[in-house]
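As you look at this complex, bear in mind that one protein chain is not there, while each of the others sits in place.
Entry: chain A
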Amino acid sequence: MSKKTDSNIYTILFAIIMVIVVGGVLAFTASALRPRIDNNERLEKQQNILYAMGVNANDESSAIFVSTDEAPELFSKYITKQLVIQGDDVTEDSEAYLIDVKKEQTSAKAGNKRRLPLFVGTKDGKTFYIAPIRGKGLWDAIWAYVALDANMVVQGAYFDHKGETAGLGANIKQRYFMDDFIGEDLMSNGSFKGITVAKGNNDPKNIDKNDNEVDAIAGATITGDGVSAMLKSELRQYVPYFKTLK
């Protein structure tokens, strides 16, 4: 093999061409697939919201969404109102579910008033208030859709994460964890307390629904703490709105 590949000029040229080619290919793939990916993400949000209010295709043990084909139709059927809460102002916005919670959090930090989306759904005569929330896990973002009744008792929840450890923190999206939240009261003696993901919980079967605690996942302490913190800090902001419901 000749040694022409060792010269500096060759190395620099190679690097430049490589970067342009790879960059071009990646940019092309990303922009060509963007509309499809956006559409998938939109459908997923609808599926998540529906899941939280109990519109899903769950079997005995695993969490299964309604199919992507049905999602838009079911979404408009069950979600009756989409609200945006900003301070005392409550406005209706049929695209509220597309509000980026992460962007709202950042802009709230910059001193702006945060827009809080809340979806109102009706199923079998029961009203659900579904809040999208976002927090931090061990490695990356975690988020959830929590369905509440007018008294801030959890009716259903869907958790998801970007990069929690497979087999440990990633299990927050397993049925056995999410289902534990159903029936838990976010309030305690009239004030907001949140729900703690508790270790050494003396109620592993989660029979006591008024203890503001669910059983933690072994090996996922930091993800669990992230879930507790997220529920506490994010859902607290909805308390003023829920007070107006009474």
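Keep this in mind: a contact is a pair of C-beta atoms (placed from the backbone, for glycine too) under 8 Å apart; a residue touches a chain by one contact, two chains touch by 3 or more; residues count from 1.
Keep in mind that, in the parts below, contacts and distances are computed from a predicted model.
Q: Missing chain, UniProt name, options "Phosphoribosylformylglycinamidine synthase subunit PurQ", "Na(+)-translocating NADH-quinone reductase subunit D", "FMN-binding domain-containing protein" or "Carbohydrate ABC transporter permease": which is it?
A: The missing chain's protein name, per its UniProt entry, is "Na(+)-translocating NADH-quinone reductase subunit D".
Q: Have a look at A:87, A:167 or A:240 and name the one touching the chain we're not showing.
A: With A:87, A:167 or A:240 as choices, the missing chain is touched by A:167.
Q: Have a look at A:40, A:106 or A:233 and name the one touching the chain we're not showing.
A: Among A:40, A:106 or A:233, only A:40 touches the chain that is not shown.
Q: Can you name the residues of chain A that touch the chain not displayed here?
A: 1, 5-6, 10-11, 14-15, 18-19, 22, 25-26, 29-30, 33, 36-37, 40, 43-44, 61-62, 68, 162-168, 170, 204-205, 218-219
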